[in-house]
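As you look at this complex, bear in mind that one protein chain is not there, while each of the others sits in place.
Chains here go by letter, A and B, matching the order in which they are written, and residues are numbered from 1 within each.
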Amino acid sequence: MSSVKSGPYKGTHGVEVRCLECLARIDVAPNAKEVECPNCGTKYLIYWPTPDIAKIKGVVEERLP
Amino acid sequence: MLHRKIGYISLSSGQVKKASIPESVRRLYLGGRGLNMYLLFNHLEQGADPLGPGNVLLVGAGLLTAGPVPGGSRTDVAAKSPLTGLVGDTNMGGFFSPELRFAGFDHLVIKGVSEKPVYLWVRDGEIEMRDATHLWGKDTLETPEAIRAELGDEDIKVLCIGAAGENLVKFANVRTGAKNAGGRTGMGCVMGSKKLKAVAVRGTLDIGVKYPREALEYYWQMQRKILDSKTASLFSVEGSLMQYNPTNTTGILRVKNLGLNRMDDLSLTPDTFLEKYSLGSTACFGCGMHCRHKWQIKDGKYGGLRGEGPEYYTLMALGNVVYNTSWETVLAAQYLVDKIGLDLAEAGNIIGWAMDLYNRGIIDKSDTDDLDLDWENSSEVLLVLLEKIANREGFGAVLADGIRMAAERIGRGSDYYALHVKGLGMVGTDDRAVPSLALGVATSTRGADHLRSRPATDLFGLPEEFTEKLYGFPVSSDYNAYQTKAKLIHYMELLYELVDSLGVCKYQTIFISPTFPQFEEYSKLIYYLTGLGLSVDELKTIAERCYTLERLFNYREKGITRNDDYLPDRYYTEPTPSGVSKTRGKFLDRAKFDEMLDEYYALHGWDSNGVPKPETLVELRLDKEPSHMI
Partner (left out) sequence: MEKVILIDPEKCTGCRICEIVCSLTKEGVINPTRSRIQVVKVDPVSLSIPVVCQQCYDAPCIAVCPVGALSRHGTTGMVNHDRDLCIGCKSCAAVCPFGAIGIDTSAEKVFKCDLCGGEPTCVKFCETKALEFVEASTLSLRQKRKGISKYTELLQRDTGQSAA
């Protein structure tokens, strides 16, 4: 909707998310649907609430019954 | 801003009295929640029946509500809670208390009981009691419409109750607008017991600002500080739902009552909502964050339904806790609880508990009016149960008085699974892995509640050098830690007491981002808007006074002490089954929790049993309470 705010986030050099397992920063490629934490290997599903902000949707691996 | 009046209304006699609020009282209690707590302590006789004429219903605007402040829209409603017997207090956004201020009032003190249903009509300095017999039975969307038509003004704002309040369901809420709700502690039940259907308000009076130019300039700076951030970019799109994915993925959300701590089914995520149901954003009064959603369900079982909302708590209470994985059921259920005026936090908790009992074979269809409460059947039964509760019908009548009483009625060991603190239903998060959250919920003056103190940023892993600058003391960056967290909770309790007394929205404070306003910024805003010069330390003292007064109220009414400041036993014995490594296999360490409690009490100036010390009362000028200043 045109009523929402978007625009580049000041102060970053790219798009990133924080790993919820180890709190390391994970670089996210544009339009990526999945990322892997370079530190602990946890894989996350990614979604884009705005064109330049990525968020974790859930964990891909490591699901316990 | 300081010249709003207080209105005293007796529903028994019909008498209305108006008075000014002296500046001396403002300097002690500010407004909103703080002043409501003072009025509650002073006007309620000890031991009064929450459903009798002796209970006092308080409606309060914040000291800065309606001003040029970020998020200055909040209304505070308080009374003695019929659910817990303790401080009843609830806070909501929207447009009601700004309108109350434009009508010339900041606080309404409503006593007694009316024989017949009535509503209050507050208009530009006048308060009138009007017959509401024709409104009784209308839901919370019909009632404002009917009142506006009757009084001939589309811009009237209405605070009202629905079926739940009329039927004295102990967790009935108060409602304004399309979806704003004052949910917790059963304030709608108090209104129902007084036969007070609604408070209608319309105001066209001026609100003075002490230093308009400086106020506007500083307001501009605050707007930029908040709204130019990444957090605001996200919040203005996802709203409070923004918190769902991080907390669910981390593994600190209750699922199936307390069965799981993460929902692996990802049906209920904000992106699905935004894609399929969202119609954009709307805002509360004076808010540039516009975090509120508008939605529509196009087809299917609930096709054609449209409304505002939902919030994060909606997803927790009507989603995760009851294991409902259907977005449309969440929205339809939210729409329903709004109409019938039922607190979704309490309702979700008690339904989740009932389903837990059913799935464990502790209760069966003979208890549940033949409803199948299997977890997989959640979306089929949720709305049915909500209606039953609001109408005290069948199984709903067992649940309508809250979880403590329901557990007594059902027996069979059901109380082991009943999650509450001091009688108020448990929050939507699973706090077994996060001691700071656990402490806050255990000690909150309302009962199990996160809004007295939630340190959401404790999960961010902020380095100690950073938190030292933020709070004035370092906080451990490890959210599993017990050390330093008592100080954090104490600090946040003071901040939120201040924020609730100013009538400002917590989402524009350090609640969601460490760069957002807190004490220092509010000190300046208060000065520019009202002329009251209150330093950060003075504001903290005021907050301390209000919070200890709440604790004193609870002690006076129900002898609340240390014994009541714990989460249910399961939190200290049962490990969490899933989540990330920091949240998996975790439960609270009772010994360390006790150490936190000791430190927490000391910070508040209470003794080791959690009772305010005499010297603390003197220091905070509470030894004279009740002082009957207003």
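Following the convention adopted for this analysis, a contact is a pair of C-beta atoms (placed from the backbone, for glycine too) under 8 Å apart; a residue touches a chain by one contact, two chains touch by 3 or more.
All values reported here derive from a predicted model rather than from experimental measurement.
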{"item": "Of B:Lys294, B:Lys339, B:His420 or B:Lys485, the residue in touch with the unshown chain", "value": "B:Lys294"}
{"item": "Of B:Pro212, B:Gly303, B:Gly413 or B:Pro614, the residue in touch with the unshown chain", "value": "B:Pro212"}
{"item": "Option from B:Phe105, B:Phe285, B:Trp375 or B:Tyr507 whose C-beta touches the chain left out", "value": "B:Phe285"}
{"item": "Identified contact with the non-displayed chain, of B:Pro50, B:Pro68, B:Gly192 or B:Gly348", "value": "B:Pro68"}
{"item": "Residues in chain B touching the chain absent from view", "value": "66-68, 102, 141, 178, 204-209, 212, 215-216, 219-220, 223, 227, 279-290, 294, 306, 308"}
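Assume only the chains that are shown with their structure count from here on.
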{"item": "Chain B residues touching chain A - in the complex, by the definition given at the top", "value": "227-228, 230, 232-234, 236-238, 242, 245-246, 248-250, 264, 266, 269-271, 274, 278-281, 290, 461, 577-578, 580-582, 584"}
{"item": "Residue ranges of chain A touching chain B (in the complex, touch as defined)", "value": "1, 3-7, 9-10, 12, 18, 20-21, 23, 42, 44-45, 47, 49-50, 53, 55-59, 63-64"}
